[in-house]
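Worksheet for the structure shown next.
Every protein chain except one is present and positioned as in the full complex.
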Amino acid sequence: MRQTMPSRRDVLKFGLVTGAAAVGMPGCSAVPRRPDPGTPPVRGGVYSHGATGGGLKDTLEPYFPVTNPDISRCLQLYEPLLRWDANYEIEPSIAESVTPNADNTQWTVRIRDGVEFHHGKTVTAEDVMHSLATVTDPDNTGSGGTELATILELNNSTVVDPRTIVLQLNSPYAVLDQLLAEYTVGIIPTDFDISRPVGTGPFAYEHFVPGQLSRFVRHENYWDGPAWVDELYIYDFADDAAKVNALLAGQVQSIDNLPNYLAGTIEQQGASPLVSETGAWVPFTMRVDVEPFSDVRVRQALRLVVDRQQMIDQALGGFGILGNDLYAPFDPAYASDLPQRVQDIDQARSLLRQAGHENLDVELVTSSAVGSGGVESANLFVEQARQAGVTVRLNKADANVFYGDRYLSWNFAQDFWNTRNYIPQVATSSVKGATYNETHFEDPTFTALVEQAKREPDPARRAQLLHDAQVIEYETGGYIIWGFKRQLDAYSNLVQGLEPHRYLPCSNFRFSRASFVRQT
Amino acid sequence: MTTVAGAGCTLTDLRVALTGSDVDVVDEIDIELRPGEVVGLVGESGSGKTTAGTALLGYARHGAVIERGSLVFEGQDVLAMSWEQVRPIRGMKIAYVPQDPGAALNPAIRIGRQIVELLELHGIGTAEERLAGARAGLREVGLPDDDEFLARYPHQLSGGQVQRVALAMAFLPRPKVLVLDEPTTGLDVTTQGMVLRTMAELCRSYQVAALYVTHDLAVVANIADRVAVMYAGRIIELGPREVMFSQPAHPYTRALLDAIPHLARARALTGIPGSTPGPGRRPSGCRFHDRCEYVQDRCRETEPRDVRVGQDHTAKCVRVGEIGSWDINRGNVADTDPHKERDIILTVEDLHVSYGRTEVVHGVDFDVARAEVVALVGESGSGKTTISRCIGGLHGEWTGAVTFDGRALGKGARARSVEERKRIQYIFQNPYLSLNPRLTIAQIVARPMELFGIARGRAARDKVVELLEAVALGPTVLDLRTDRLSGGERQRVAIARALAAEPDLLVCDEITSALDVSVQGSIVALLEDLRKTRGISMLFVTHNLALVRSIAARVQVLSAGELVESGFVVEVLDSPRHEYTRQLIGNSPTVA
Partner (left out) sequence: MSLMGVASTTRRLGRQPRLATGLVITLVIAVIAIVGPWLAPYGENEIVGKPFTLEGSWLGTDYLGQDVWSRVLAGGGSILLTSVSATALGMVVGIVIGVVAAYAGGWLDEAIMRLNDVALAFPQILLALLVLTAVDQPAAWMIVLLVGFSHAPRVARVARGVALGIVSRDFVHSAEALGESRLRVVVAEVLPNMNAPLLAEAGLRLTYSIGMVAGIGFLGFATDPGAADWGQMINENRLALLVQPWGVLAPVIVIGIFTVGTNLMADGIAQLAGRGTG
């Protein structure tokens, strides 16, 4: 089965026509049904994926992916030492194992035997050292290397043998494995050349047009089982409608980030939604250092004002999981024992009265740049707060204004965060000096607990320390975390093998597991 | 009456009505046009004269329709023909010269070419013959026939020349019947005289039957063989010219003649009360009965038939023969005595006026005495209106001295004292433009009183009523806007407004030229009354020499911005010294 390559323009044109027709007349054409779960995979075929976003600045750089299509390409070409599985737990990848010493200051990496780069060379300790040096290069630190660079002492790390490295840290760090599992810390060969990018991933580079498409072929010697399909195309889509139409017209076999209101529609037209839990959240952010939010009772009141289920139903179209003002839901240490906070208007009023803010009047800054669920939840919040006598004035700022000079200094605003575990999240958002500490949260006890946990090698004791830290945030934090988004992607019923995945969209972009369904 | 085939035409029992109603525009029109004869069709605005004229071409304006009647031409009834049959006759056999014939000339085509094209259109002659015909046609109307003239564009001709080219083009296809609808409107008397004479000569030499439609009795008196007078859609009197002007039979004709000023003698002009009723507002019975001084009950009830008064002379009046004879000299009055003492109120010395860099008045001197009417006479472009505007404070670009009651007047109204602005009032030519259409009559007339502190509120309103009475308007018009008034009524309002300021000098700029003669007569009578009773002085600007004789004590004759002759009216008009004055008098159309 060999397809001629359609231009993106054709895809859009054809997609729009057939897509519109299909939406207009559901059931008029024969649509494929979802394959039975036990259907055996078929080898061969050209698989196309529609990725959301992208533009002329698209890149194949292993350490600087920016847009969604960049990320999806990164996952095809490069692999980190460890990786997140579908449950957001760490599993080995290029490394067989990564193990710390007693005080978490030395980590031993054992490289899997016989992992091959696309150009045939076997992965060695030099390649791994080279990769870590590149990603933590102080002159050009990759996005996955920022945290690594602050703890890793590569000069004192040693190559024990071609498959073994001992990494030396400058201070105890209990979750180094989590940093090494990020897709932005992929392993590249020492002779890496960006004009002909090479990695160990399931697909090898063939062709790339920024802003339009990229083409890959199967990596035959892939260590984790070669891909079923022969070739892979990844197309950029700027427009939701065009993307969906391309899927329904059969021009692409899967798309990421399906608008949630379309979930029901596509099912009648030969495609299936792929729903995954994620740890992505769209919080309201209250600055704990300015009036009136400096009064903890005001923060508590506003947290009680929120009808979390309504937020999920209306702002996320039902595609969400309840939040409890805590982040990192997939972390083993997540404090799931804390009681679920629900809307309590009376309690909220009473707290406000005690704080002397009975007729509280605040401005909430939102922006469409916050992404799906942002402006929607802000609008809902206005109505919900009104029940408690709180006047919320909504200010919908332009993206450039919202993430401009005043970003991180809005008194009451919103933001978006992707899935992270607790310690990395705290490091970026909740301690003094954190890059994105938008709530200006700075609690000495909290900071001490987290610092202690970073050094604690015993997982059970570490979990206890982190639990105590979460209680502090649960009681006094500046975030209102009403829920976590469910990731919604979609695939054609002519393919199978995509499964829900908690880390990245579209089954973690693991197209090596996707295969066409034999036509009968 | 029978008509010789190929000679003239006969219009019988014509009725033109407004589409879809029984309201007639004209009715019972019977008229015979004979070869080589000019019939003058005279009427005031709203009389239906233009409708009757265009009906000769089988044409009715939009919104009107020819309901009845026949037009027998060369043995055929033109009005009964189809559109295709009428077309070759129109323009060829029955030609029409409109009010502004110059507008019919294509501005982008040379004169000679246009005339040749006209002949081509009618398929007359060969190429050489057409060119020769064009030259001959131009010669006939007194224009040059050389190549240089033929190569001119219409804009390179004067108004009179354009009119004559149009006349030549009307005559070139050798029509049998010619309808002329006031083709000399807007021309100076001198040019008008020439064009009229040319037309009359051509009609006679080519045996054309012509109908000359006009509002101006004086024009008709000069060129027509027979005269038809129209009133409210009917021909109320028809007869030979001499008879019509010496022994008019119909009361309306008589009243009209009484309203006309004469060049040869001063007359106390009288107007006809009221105004000509338009279609749909005409009274039953005799249509003139509500304005007629001889009215009887039967006039209101019966529609008068044509009554034969004499040879070729009929009148639609049941009282013909009962109302005595008419004498033109009845209204004569004495001219102002040149030896009367004059108490000068306004002196103009060495007045030079310019518009931008162009000087249009070059050193004019004259004066106006108390309770005296001084006329400024001249053709268009002579500067008469410009001078009046300077005195009225409407134009400020002048040098020289204008002294009013011993004090030099400022240039422009804003440079003058309140007292001066109050004492000199200006009345405009066109009452349709000089009154604010958004204000009521009461507001318009009361404003000068408020402005000059003469009266306000209730008192002002009372005075407005008085003033309206003085200009023969009832208090019913007080709260109307001007669009409800006729032209004559509007001009009376304008006069009332001027009087409201209690002025000592009225500057009247052609104030009767936009009005019908009967209305003009009454306005002139009003002014004369105001002069006598209120002692107001007037500067009366006009192009009509005959009017000057009836209204003014002194006259200044202007030509191209210079005063060529001035003096008492009787002296200037009876024994003109300047060649230009003589020419002006000679060209002025006059009734007797």
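Each chain gets a letter, A and B, in the order it is written, and its residues are counted from 1.
Assume a contact is a pair of C-beta atoms (placed from the backbone, for glycine too) under 8 Å apart; a residue touches a chain by one contact, two chains touch by 3 or more.
Remember, predicted model here, so these are calculated numbers, not experimental data.
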Please pick, from B:Gly392, B:Gly561 or B:Pro589, the residue that touches the omitted chain in the full complex.
-> B:Gly392
Of the residues A:Leu380, A:Ala413 or A:Cys506, which one touches the chain left out of the display?
-> A:Leu380
Residue touching the undisplayed chain, where the options are B:Gly133, B:Pro173 or B:Pro448 | B:Pro448
Residue touching the undisplayed chain, where the options are A:Glu61, A:Asp85, A:Glu116 or A:Asp240 = A:Asp240
For the chain that got dropped from the picture, name the residues of chain B it touches.
-> 392-394, 413-414, 416, 418, 421, 425-426, 428-430, 433-439, 447-448, 451, 497, 501
Since one chain isn't shown, list which residues of chain A touch it in the complete complex.
-> 20, 23, 240-241, 259, 261-262, 265, 310, 313-315, 317-318, 366, 368, 375-376, 378-380, 382-383, 393-398, 401
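One rule holds for everything that comes next: only the chains that are shown with their structure count from here on.
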Return the distance between the CA-based centres of chain A and chain B, expressed in whole Å.
-> 94
